[in-house]
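Report on the structure given below.
Note that one protein chain is taken out, while the other chains of the complex remain in position.
Showing subunit A:
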Amino acid sequence: MLEARDIHFAYRQQAPVLSGVSLSLAPSQIIGLAGRSGSGKSTLGRIMAGYLQPGRGVVAIDGATTTSGRSSVQYLHQSSIFAVDPRWRIGRIVEEDWQPDEATRKALGVSRAWYDRYPHEISGGELQRVTLLRALSPQTRYLIADEITAMLDPITQAEIWRFLLTRCAVGLGILAISHDAPLLARIAPQRHTLSSGQLR
């Protein structure tokens, strides 16, 4: 179980973004997180993935708050260009964490022809698939998907979510962050809205 308990967060001296947010994500569960731009959805996702430290509150995985070593929580960025080293070729990026099997690679539509290219030489949608493939190592138990299909065409969007739902069925817990309410209604039985720093 991935748990965020009583999370408070503010950027520097500004108004709090999150005020006492608690959220639990179990294996094989998909939770949808909606909210207006700037409501703190990505901030909560980044805190749950260990990218940001909360001002108050804890994030625990199976009750433990340890942050060292390989995390079982992976965060997928809405702007995937920031999530990859611009000096690395795609092949190296994909295999940074694990050697993806052919079935997963093909299911996500990642072409081997991209392996020799740099991130700026493929499209935003293609790069999003690359970062998704990198994140789906067998050690990943929870995925924080922050607007991951916002840049993709509807068909690819559907293919990727179909694939993620199959992974979810075999144990992957997914926090789907989006302001696309119809998409969340289709994929997430449980949905929350973040507003004024609190979950509703």
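As a working rule, a residue touches a chain if its C-beta (ideal position, glycine included) is under 8 Å from a C-beta of that chain, and two chains touch if they have at least 3 such contacts; residues count from 1.
Please note the rule applied: contacts and distances are computed from a predicted model.
The subunit not displayed here is recorded in UniProt as "Peptide ABC transporter permease", chosen from "Acyl-CoA dehydrogenase", "Cytochrome bo(3) ubiquinol oxidase subunit 3", "Peptide ABC transporter permease" or "MEDS domain-containing protein". Set against the missing chain, the residues A:Val17, A:Leu33 or A:Ala49 yield one that touches it, A:Ala49.
Although one chain is not drawn, the whole complex shows that of A:Ile7, A:Val73, A:Val94 or A:Leu132 it is A:Val73 that touches it. Summary of contacts with the chain left out: across A:Ile7, A:Val84 or A:Leu108, the touching residue is A:Val84.
By the touch definition given at the top, subunit A reaches the unshown chain through residues 49-51, 69-71, 73-75, 77, 82-88, 96-97, 118, 120, 137.
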